[in-house]
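A protein chain is absent from this complex, but the other protein chains hold their places.
As written, the chain order gives the labels A, B and C, with residue 1 at the start of each chain.
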Amino acid sequence: MAFVQVVQGILLVTGCLFFAIGTLGLFRFSDTLLRIHALTKVDNLGLGFIILALVLNAASLAIGVKVLLIWVVALAASATSAHLIARAARLQQGDDSEPKGSHD
Amino acid sequence: MTDWLLDGLLVFALLATAASALLSRDLFRAVVVFIAFGLLMAVAWVRLQAPDIALAEAAIGAGLTGVLLLDAVSHLGNKRQTALRQTRGSHRQGSDQS
Amino acid sequence: MTLMFNAVAVFLLLTLLVALVRIWRGPTSSDRMLASQLFGTTGVALLLVLAEAQVAPALRDVALVLALLSVLAIVGFVTRVIQIDRRAS
Partner (left out) sequence: MKTVATILGRVILLLLVWWAFTEGDVSGLGFGLVIAILVAAVSMRLYPRGAARIRPVQLWLFVLFFLGRSVVAGIDVARRVLSPSLPVDPGYFTVHLTLPEGSPRWLLANALSLMPGTLSVSLDGPRLELHCLDTQSSVEEDVRAAEQKVARVFGLPLPDETCHSEGAR
């Protein structure tokens, strides 16, 4: 039992660490697309670690499966929103720097 | 101890986001901060042991209000631009006539 | 263990708040919309941890709704404010 709790503690701390790095990345990167990189990948890894810890703690099998399904939904949502915001950012950048679709 | 820290941080965050949503000059920024405020409000309902209201707040705050307000902002932006163009145009016409 | 979960929740809320500063300062509107994605991940983690700490299973449903609907605001932004379809054509 104690061993499981130690593993859980490590997973939780690792997850928190990745969330902190993701937030740090938001401030250190200068470009919108780079910020999306940081937010998408690092934060999803943090969420993954925290969800692993919670699955270890789950009271029943159904709850564990539910938490995993929530993770899948969060992953899909994150990937979709990253794609959409990246597209929007690309369009905005295109407006500023390249006046007439010269990137095609 | 951590309970107090969590609640205090939450109250501070709610006040800060509410104030900045009200005081922001940029409409788009105000809308985004308002969405963030709604989601923090959902967490506040969670802390108040009201998960059902938190569910409604998350759905309405993130989904409905967000989309409606963003839609309104884009309409306002278009309206404002056309209005500007019209006033400029009428000014020009007026100056031409006079 | 509850103490641990509470501490994690406090930390996650703190990172969320610091990230909101970026949202406030963010030069472009796309930067600002990152807030929605941020709540989609950090908010979900926060709610799941709180569900475990407060022994409130209903909170998992809140987390699920948050994950599903965080995309909605972004879709609204992309189609209404930026209007990708109109510019792409």
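Here is the rule we use: contacts are C-beta pairs under 8 Å (C-beta built on N, C-alpha and C of every residue); 3 or more make two chains touch, one makes a residue touch a chain.
Predicted model, so just to flag it, every value in this text is computed and none were measured.
A.B. asks: Touching residues of chain A against the unshown chain: what are they?
C.D. replies: So the residues of chain A touching the missing chain come out as 18, 21, 24-25, 28-29, 31, 33-34, 36-38, 40-42, 44-46, 48, 60-63, 65-66, 69, 75-76, 78-80, 82-83, 86-87, 90, 103.
Please note the rule applied: only the chains that are shown with their structure count from here on.
A.B. asks: In angstrom, rounded to a whole number, how far apart do the mean CA points of chain A and chain B lie?
C.D. replies: 24
A.B. asks: List the centre-to-centre spacing of chain A and chain C in whole Å, with centres computed as mean CA coordinates.
C.D. replies: About 10 Å, centre to centre.
A.B. asks: Touching two or more other chains, which residues of chain C qualify?
C.D. replies: 29, 33, 36, 70, 75, 77, in rising order.
A.B. asks: If you look at chain B, which of its residues touch at least two other chains?
C.D. replies: Residues of chain B never touch two or more of the other chains.
A.B. asks: For a test of understanding, state which residues of chain A touch chain C in their complex under the given definition.
C.D. replies: Contacts found on chain A: 5, 8-9, 12, 15-16, 19-20, 22-23, 26-27, 32, 35-36, 39-40, 43-44, 46-47, 50-51, 54, 57, 63, 66-67, 70, 73-74, 77-78, 80-82, 84-85, 87-89, 91-92.
A.B. asks: Could you list, by residue number, the parts of chain C that touch chain B in their complex?
C.D. replies: Listed in rising order, the residues of chain C that touch chain B are 3, 6-7, 9-10, 13-14, 16-17, 20, 23-24, 29, 32-33, 35-36, 39, 43, 46-47, 50, 54, 56, 58-59, 61-62, 65-66, 69-70, 72-73, 75-77, 80-81, 83.
A.B. asks: Applying the document's contact rule, which stretches of chain C touch chain A when the two form their complex?
C.D. replies: 1, 4-5, 8, 11-12, 15, 18-19, 22, 28-31, 33-34, 36-38, 40-42, 44-45, 48-49, 52, 57, 60, 63-64, 67-68, 70-71, 74-75, 77-78, 82, 84, 87
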